[in-house]
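Below is the structure I would like to discuss, written out as structure tokens.
Up next is chain A:
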Amino acid sequence: MSTEVEAAEKVTGEIDLSRVDSLVEPYIGRKEMVIPALQKVQDYFGYLPRPAVEQVSKRMNIPLSRLYGIATFYAQFKMKPRGRYIIRVCKGTACHIQGSPKIAERIEDILEIESGETTDDLRFTLEEVACIGACALAPVIMINDDPHGRLTPDKIKDILDRYQ
Partner candidate 1 sequence: MQEETGEKLMEKFIDHCCEKCTHTKANPCRDFINCCVEGPICHKNEPCTKKRKAIINKVALNEQFVIC
Partner candidate 2 sequence: MYEKHLMICGATGCLSSGSHLVEQALVEELEKQGIKDKFRLVMGGCPGFCEVGPIIVVYPDEVFYCRLKPKDMAELVEKHLVGGEIVERLLYKGPDVDVPARFYDTIPFYAKQKFNVLRNSGVIDPESIDEYIMRGGYRAFTRALAMDPPAVCEEVKQAGLRGRGGAGFSTGLKWEFTNKAPGSKKYVVCNADEGDPGAFMDRSILEGDPHAILEGMLICGRAIGADEGYIYCRAEYPLAIKRLRVAIEKAQEYGLLGENILGYGYNFEMNIKEGAGAFVCGEETALLASIEGKRGMPRPRPPFPAQSGLFGKPTTINNVETLANVPLIMKEGGAAEFVKVGTEGSKGTKVFALAGKVRNTGLCEVPMGITIREIIYDVGGGIKGGRDFKAVQAGGPSGGCIPVDLIDLPIDYDSLNQAGAIMGSGGLVVMDEGTCMVDLARYFLSFTQKESCGKCTPCREGTKRMLEILNRISEGFGEPGDLEVLDSLAGSIKDSSLCGLGQTCPNPVLSTIRYFRNEYEEHINERFCRAGVCKELFKYRIDEEKCTGCTACVRACPADAIKGEKKEPHEIIQELCTRCGSCIEKCRQDCIMITPVGSEADVSN
């Protein structure tokens, strides 16, 4: 769904603000619920487009600066569109000592992006995650909801090729 939205956005350059209204509706007047409100908006768009955050600010009557203060504080909130496939490289301790830096490096080499970036064709976004709790299979990456464990750098190419 979010890819359609992004595609539409690319064409029109516009964000469907009425969607934002309905997403934040349950939280209006409840300022302590600002994080869940932003989470809902991000769930829908895949990231937090500026016009959408502005709309949240208007609807919830919270200064834009405060919203950005919150959004930039928490790692979960993304300010840029993300790829169809999110690669999360586990940076947990067990993964680290069993070679996750080498895995990350290999992915960076193949996709020619760095951690936190998205490929130009919006196919992949590369991220790091503190621990996905599959330490027995270290090193592990997740591509969207699929975990891939017991990795070595030479396995990466084949795995990425499966996600088109």
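Regarding candidate selection, all candidates are chains of the complex that A comes from, given by their letters.
Just so it is clear, contacts are C-beta pairs under 8 Å (C-beta built on N, C-alpha and C of every residue); 3 or more make two chains touch, one makes a residue touch a chain; residues count from 1.
Worth saying up front: this structure is predicted, and the values here are computed from it rather than measured.
As listed, 1 or 2 are all part of this complex, and the one touching chain A is 2. Per the touch definition, chain A reaches candidate 2 in the complex via residues 31-36, 38-39, 69-70, 73-77, 91-94, 96-99, 102, 105-106, 129-138, 140, 147-149, 152-154, 157.
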